[in-house]
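Only a single protein chain was left out; the remaining protein chains are all shown in position.
So, chain A:
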């Protein structure tokens, strides 16, 4: 579904060029859930924005569903760290925003909006304004807004990082369920190992400055997965420890002349 081919990104900083991403190649299959993990400033958001077509790679190319990405497209939806809702629009109208902007017929998509809101437990809040909702509910609305365009690919940029721990877990479990239901290909950027392990089929670990792909870790734990006690505690602990080591040893790599 997504092919990232030798992609690099260099920004022009005030004191010379800043290399954000170096030579990342990764292929993501249809319906796959990939999390991208790395420390802050490792360029994981940059990578996501290049897949979204918001940012042109300095080198290399990104292909989604067989066609090269040059600009944002309708079969790719984004969910941001903050809900980015329009404060004057009701929950329902916020969800319908992409439909309006794409010039699709509203009446055709209303039932879908309703269905999505129901799926995320928001059907009782259709007419409410965003500020009347909790942070977790707002992020659910933004998830619905991304899903209304029936995207082939959903790109999520640390979508739960601004929420409290419990809401975070709740939403992660919910996202997993949605992914199992809809089969959307998801690329999910996070700095939480726990989130990465719960959600991903594969975890792409990035090193920091410049971000390059350190390793891709498979997570063969069967779904649905849950936090807390379950039959796969040992496996979870093992993989978490591995990711932990990978992320921590990063500093080490930076110090050596290699790369």
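Methods note: contacts are C-beta pairs under 8 Å (C-beta built on N, C-alpha and C of every residue); 3 or more make two chains touch, one makes a residue touch a chain; residues count from 1.
We adopt the following convention: contacts and distances are computed from a predicted model.
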* Listed names "ABC transporter permease", "Glycolate oxidase", "UrcA family protein" or "BlaI/MecI/CopY family transcriptional regulator", with the criterion being the UniProt name of the chain not displayed -> "ABC transporter permease"
* To do: Tell me which residue among A:30, A:100, A:118 or A:218 touches the hidden chain in the full complex.
  => A:100
* Per the definition of touch given earlier, which of A:6, A:86 or A:180 contacts the omitted chain? -> A:86
* Asked: Out of A:4, A:20, A:36 or A:52, which is the one that touches the chain we can't see?
  -> A:52
* Hidden partner interface residues of chain A, rising order -> 52, 54, 71-74, 77-78, 80-82, 84, 86-88, 97-98, 100-102, 129, 131-132
